[in-house]
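Written out below as C-alpha cells is the structure these notes cover.
One protein chain is absent from this view; the other protein chains keep their places.
And then chain A:
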Amino acid sequence: MASLTIWFSALFIIIPLLFSARQKLALEKEIAVSALRCAIQLFLIGYVLQYIFASNHPVLIALLLLMMLLVATWNAARRGAGIPGIHWRIASAMIFSELVTMSLLIGTGSIKLTPQYLVPLSGMILGNAMVVSGLFLSQLKREVNSSRGEIETLLSLGATRRQAIQPVIKRVIKASMIPTFDTMKTMGLVQLPGTMTGMIIAGASPVDAVKYQIMIMFSLAAAATLSAMVLALLCYSLWYTPEGYLREQEQ
C-alpha cells in the first residue's frame, strides 16, 4: 500500500468527528485519541514485528508473547475487579489454552513454528481467551449473586462447594462461549473475517484463505472452551470463605 493511501484513510475519521460535532455528542476528543492511538499502536507493533521476524530470535518472540499475555490478563481481570488472586488464574487459563491450541496446530503440521505464524495466531487465541475470560468473570459475579438460594439449597443438602456452584458455572460457561459460536455460525455470510480478507488482499487464492480461516476459527473455539473451563476450575473456590461459607458480599 502506498504511503499516501494511509493519509487518505484519515478521511474516514473525519466522518465520525463531523457527526459528533454536529449532533453535539462531545465525542470528538474520544474519537481523535482513539484514532491516534490505533494508528500509533499498529505502526509500533508493525515495526516491532518486522524487526522480530527479521531477527527470528526466540527470546524476542517470547517477550512479545509475554507482553500479549500480560495485556490480555490485565484487560480480562478488570471484569473481575476486587477478586483476590484473579490475575494469575486468568493468566494460567490463557497460557493453558494457548499451549494446547498451538501445540495441536504445530503438532499436526497445520502451521510452521515460525514467528510469522506463532505471533499473529497467538494474538488471536489470547484475544479470544481474553474476551471469554472477561465475560465469564462478569457473568459469574452476577449469576452467583442471583442464584444464592440455589447454591445454598444444594449446600444444605450436603453438596460439596464445587457441586453446589456447578450448575451456576455451567450456565456461565455456556453464556460466555455463545458469542464465539454465534460468530462461527454467521462466518462468511455476514462478515468476511480479518485473516481471510487480509490474505485475499495480499494476493492469496480465496480458497487457500478460507482454509486458514476455518483452521483459525476452530482453534479459537477450542481456546475459548479451554480458557473458560480452566478459569472455572481455578475460580469457583473464590466465591467461598476458607470455612466453606458462600461469601456474603458481591465481590
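Here is the rule we use: a residue touches a chain if its C-beta (ideal position, glycine included) is under 8 Å from a C-beta of that chain, and two chains touch if they have at least 3 such contacts; residues count from 1.
Heads up, the rule we're going with is that contacts and distances are computed from a predicted model.
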(request) Would you mind picking the UniProt name of the chain not drawn here, from "Anti-sigma regulatory factor", "ABC transport system ATP-binding protein", "Allophanate hydrolase subunit 1" or "Glycosyltransferase family 4 protein"? (result) "ABC transport system ATP-binding protein"
(message) Tell me which of A:G46, A:G85 or A:G244 is the one touching the absent chain.
(response) A:G244
(request) Just name the one of A:Q23, A:S156 or A:T186 that touches the chain not displayed here. (result) A:S156
(message) Using the document's contact rule, name the residues of chain A that touch the chain not shown here.
(response) 149-150, 152-161, 163, 167, 241, 243-246, 248
